[in-house]
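Of the protein chains in this complex, all but one are displayed in their positions.
Order as written gives the chain letters A and B; numbering starts at 1 within each chain.
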Amino acid sequence: MTARTAARRRGTTPRRLPTIKTAVIAATAYIIALVFLLPYAEMIITALRPQRELLERNYLPHHFAWSNLTNMWGGGFGITTSLRVSLEVAGGATVLVLLVSLPAAYYTARHRFRGRNLFLLIVLVTQMLQPTALIVGIYKEFLSFHLIDTVWALIMVNAGFNLAFAIWILNAYVGSIPVELEEAAMVDGSSRLSTLWRVTLPLAMPGVVTALIFTFIAAWNEFIAALTLTTSNNVTPLTVRLDMFIGQYTVDWQHLFGASVVATIPVLILFALIERRVVGGLTAGSIK
Amino acid sequence: MKKRLTLGVAIGSAALLALAGCGSSKSSTSTTTLAFFGADYGTGPANSTTKYWDAIASAFHQANPGITVKVQTVDWTDFPNKVQTLVQNKQFPDVLEGDTAPQFAQSHLLYPASDVLSPGVLGNLIPTFLKDGQYQGTDYGIPFTTSTRALYYNKKIFAAAGISSPPQTWAQLQSDAAAIKAKGYIGYGMPLGSEEAQAEALLWFLGNGGGYVNSSGAYTINSAQNVQTLRFMSKLASAGDTQPSPGTTDRKDVWAQFAQGKIGMVLGSPAVIPIIQAAGVLKTSDYATANVPGKNAPLASTLGVHDDIVAFNTGKHAAAIRKFLDFVYQDKYQLQFDNEYDLLPATQSAAATMEKNLMFAAFLKNIPNSVNYPSKTNWTTVENQIKTTLGQAISSNPQKILNSIQHTAASGG
Partner (left out) sequence: MPDVAAVRETAGDQRPGAASPGRPQRGGRARRTRRRLAPLAWLGPATALIAVVVLWPIVALVQTSLQRITPIGVTIGAAGTKNFRSLFGDPNLPGILVRTVTWVVAVVGITMLISIGLAQLFNQRFPGRRVTRWALIAPWAASVMMTALIFRWMLQPDNGAINIFLHQLGIVHQFNSNQSSWLGRPDSAMAWMIGVAVFVSLPFTTYTLLAGLQTIPGELFEAATIDGASKWRSYLSITLPLLRPALVVAVIINLINVFNSFPIIWEMTRGGPGYETNTTTVFMYNLKESYIGEAAAMSVVNFSLIIVIVLCYLRVSNWNRQEAR
């Protein structure tokens, strides 16, 4: 019996008790959030250490070298180029995934056809693999397509390795939309394609957004395929560029950590914008 | 009407002339493209080695308009993987910088050095490194940059610990390290992690008359002397005279700590100097170099390493490669590279010029009698196993680990 129920029985509702419980919950949540952010705070602090204080035994350096964060934008570092390339790759992969997975998911959700289970199974299996093991074969392939050292190669690889999840989420979402809604629209004279666009898609939007964010993050942080398939400076994404800070004799920790904080920001912005949608998106996908 | 016709004819003939001009210039010279793949010695995009090679490539192209060199570099950690991927896909570059020759030569992929270098340039290369890139008696590996090792010691820490001169024997090193540890610093930095365990180990092995191969070139990794050496190193570590967990510490970390004034002694190449300067903690007068200590006396021959250029015969560009390499090995480019990355040159003339610089002089004089890694074809495999497993010898049975490496070495051949 909670205090609140007891109070209600007594006929009075004390105003402070629920707040204490909420306060405890809030405090716990704040502490946990802090713990989650601590490593990244350390990243920023390390990025701001001047060279002579790099290995000092303290939480905060005596001086903050703000120039470490500003001088990495210079032409020599190529961070801005890589930022652009990463955006192109992640954005392109996301768009490609959505374009390709929507029809496939829609069809498997609405039709029962021979080979349907095989298709979904193969899709499932590809979710289980990572580029690391397959990288030599991937290189050989793109070599024959003459796509080595292009942004398109990275877009295709990232799209291919994230397609499975997108198909599944969209499959579930479209499946949960009552078919009657579409039938009603078609009876009213709209074509199948325009029904898909005007009726199904808006209702499936949480799933679309979920697939979008997952693919974007995966493509944004992908490293091994980017390393193998790119050679020139103007097509290296951020993950590969950051790796350059690990040299043969030293590691440029400040720039490495500073640049990786910068690399996280676009993802965080994207996430903040659609956080609510993600939670909604995962719901329909998992609970069936 | 007439005007339009005249205009039309004029434009048409101009176009024809232009096309003819294009055509004729195309047919008079045929452009060769050389693919260059090298390692990146820099620590970030700002001092990436790509810049060095790009500058050479464009200067070369100006001098030889018929040959274009396409440059690609990869940082060292990913270099072996990238080369592997290229080779597996038969995407051979024309010129590769940073790897060793014997394995490629064994697969008949390389031009002999004499095919791709003028005799003058070939003769200018430092003999001991050139000899190391031979396969079955023919020169294949062309040393591009080299380095030797010495003992760096922190004079300030030495003064604080009451040590007057750098150690010459292992016993002195042990007592010095213990004295330094008592003052709260790390005595000796021993990097036996998977980055470069083979270098640190060899410098110790040599001190006891051991090494990876004997005088006739056969592998003697599990010799009694080597086991004894590892036992001594293990004693140092367990007494706390070194940094903790030498078996998993990399050279990068140990050099960084030395540069920040936390370690008393460390073995290093000239590349430690810019790290010290960048850290800004030690002044030039605070540190110095000395010969590597051996069991009973300092090492007569220290470790010498070299990164080679090899020329692939798969593209059949021997003449173009020769022109390019002759261009590359000019003194000014050698010196530029070595000054930028604090390494040593591979040509005798460049070395002579560099000797004037006091900081490098100590390292340069060790070159003629330096010991290199074995130049056997299975050395890469053996080296990889040393890198991964040798660190364990500090905390577990050295004989067992060395036996296992010797087994791999002997069975490869």
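The rule is simple: a residue touches a chain if its C-beta (ideal position, glycine included) is under 8 Å from a C-beta of that chain, and two chains touch if they have at least 3 such contacts.
No experiment lies behind these values; they were computed from the predicted model shown.
Screening A:Ala65, A:Ile138, A:Val209 or A:Val235 against the full complex identifies A:Ile138 as the residue touching the chain left out. Remark: the omitted chain is touched by one listed residue; of B:Thr68, B:Gln172 or B:Ser194 this is B:Ser194.
One chain is missing from the display, and on chain A it is touched by residues 22, 25-26, 28-30, 32-34, 36-37, 39-40, 42-43, 46, 55-59, 96, 99-101, 103-104, 106-113, 115-117, 119-130, 132-138, 140-141, 156-157, 159-161, 163-165, 167-169, 171-172, 175, 179, 182-183, 186-187, 192, 195, 217, 220-221, 223, 239, 242, 253, 256-257, 260, 263-264, 267-268, 271-272, 275, 278-283, 285-288. Hidden from this view is one chain, which touches chain B at 80-81, 83-88, 99, 103-104, 106-107, 109, 186, 193-194, 240, 243-245, 247-249, 253, 257, 262, 380-381, 384-385, 388-389, 391-392, 395.
Methods note: only the chains that are shown with their structure count from here on.
Rounded to whole angstrom, the centroid-to-centroid distance between chain A and chain B, based on C-alpha atoms, equals 39 Å. Partner chain B is touched in their complex by these residues of chain A: 51-52, 54-55, 74, 76-79, 135-136, 139-140, 143, 227-228, 231-233, 241, 243-252, 255. By the touch rule above, chain B contacts chain A in their complex via residues 39-46, 48, 50, 72, 75-78, 81-82, 84-85, 88-89, 91, 251-252, 255-257, 260, 262, 271-272, 275, 278-281.
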